[in-house]
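In what follows, a structure is listed as structure tokens, so that the remarks can point back to it.
Selected chains only, in their assembly positions.
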Amino acid sequence: MSDEENVIAFPAAEESAAEEPSGSCPPEHLVPALEACLFAVTQPVPTATLAAALGVSEEQVTGALEALRERQLRTGAGVRLVEVGEGWQLRTEPRMATWVAAVRGGKPFRLSRPALETLAIVAFRQPVTKGDVDDIRGVDSGGILRTLLDRGLLKLAGRSDDPGRPMLYGTTSAFLTLFGMRSLADLPTLRDLRALREDDPEASPVPVVPFPDGDEG
Amino acid sequence: MQAERTLQVLPQPEPQARRAEPPVHIGVYDGPLDLLLYLVRKEGVALREIPVARICDAYLRHLHELDEIDVDKAGDYLAMASTLCLLKARELLPKAPTIQGEEEEEDPREALERRLLEYERFRDAADQLGRRQLLDREVFARPMEPVAADEQPIDPTTDTWGLAQVFYGLLEKQSAPPPVHSVAFETYTMADTVRNMLELLDDGEEHTLSELWVDMPFRRARLITFLAALESAKFQLVDLWQRIHLGAVTLQARVRAAEADLSMLADHEHDDRSAGG
């Protein structure tokens, strides 16, 4: 293959092809160009970044991505376009997980239950202190918080006004990406405490869960 | 009426099924609330109708059955035990007539119920999160090639933690005690180091490079380990990645130590030595 040099197979390896983008991507190339771009990067890419790189409008990008998604669906492709965190990403079709794992080898990714609990608490209650997490879980969560910070699933989000000004924690966009969510609005709904309160109006007021209901902002 | 029910069930012998259960380790439970929730669910009652005496007994019995208990965590479990015993005692005693407006303090039973209920909600939420299609579990993106630290992008908005890690890492390095004696360089060969590293990684879990360094006071040992990590990644013995710019270098074995073919490392022996010197 004579033009193999131009083929970018490995992200980050290639330098030569990184010339200045010349003008804008012709409309007939938009879908394959976007497909190639998303294939060649590992992280989700925002619409604006794609539009800027290809010299087209964001509407053209979303339109072409819609066409790409439609084609993947129609042809039963093993790779699908998803919108996660703040951008677009190509991912394998979930039903192919077994075969992908078999080819990739290695241990499957796992999250421990304590880690999931801690993530859930931070996700719903953020910004939240370690004390809050400890209270709800009934055990010390320091080690887990640290691990989740190291893994970039949580971030530091300032300090609380509580005595001692403890650190506050929040979730990151990597959290959204991991769980395939577009925003925190995609979080599962928490069963609420209203039932309890109806039965027992004397019960002291329960803490209200600030849950992003449907629309976030 | 609750007191009546609990009194009634107190002398109940332990059901057969429960006795047949294998001994349980404390590690199975994610804290006292988790254990308590498990027991309540096993009773098949709603949280609001917890038969305190029965649950208390079950809880204590469970603590006794645990053949090993982490000293650091025992406190949390025992604190819960004392709360349950207090509740049990209160329910066995006739309720003192309350003077109007006096009992302002929250009923400890209600407080416990509320904690349990809240904990249960987050457990459910955690379950729901765990059932999503997780990246690298059910769905896969294009994998990242292992690249040099300086090639990694940085996301400063989430990297206050990373900044702190860098700073405290420097301080630690600065204050590390100097080695008291020197070790012959020949101690470390690339193949040996890779083999040792793979053995440490044999649990299949993710480990950071600094974890592997824990017992290595000498720069050279660390350097060789670092090189070994890179070599292992090159020969696909391990997966190696940094999730964030300058973040922890994380490793996970792709092969078992016993099965790893390290013959290709022999050729590199000489080079690596000179690189390390």
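To keep things simple, chains are lettered A and B as they appear, and every chain counts its residues starting from 1.
Convention: contacts are C-beta pairs under 8 Å (C-beta built on N, C-alpha and C of every residue); 3 or more make two chains touch, one makes a residue touch a chain.
Model, not experiment: these values are computed from the prediction.
Enquirer: One of each shown, but what's the true copy count per label in the complex?
Expert: A x2, B x1
The rule is short, and it goes like this: only the chains that are shown with their structure count from here on.
Enquirer: Quick check on the complex: what are the chain B residues that touch chain A?
Expert: Its residues touching chain A are 30-34, 48, 73, 76, 80, 106, 110, 113-115, 117-119, 121-130, 132-145, 147, 151, 155, 157-161, 165, 204-205, 208, 239, 243-244, 247-248, 252-254.
Enquirer: Quick one: in the complex, what on chain A touches chain B?
Expert: Interface residues on the chain A side: 10-13, 39-42, 82, 89-94, 97, 100, 104-111, 113-114, 116-117, 119-121, 123-124, 136-140, 149-152, 155-156, 172-174, 177-181, 187-188, 190-191, 193, 196, 199-200, 203-204, 206-207.
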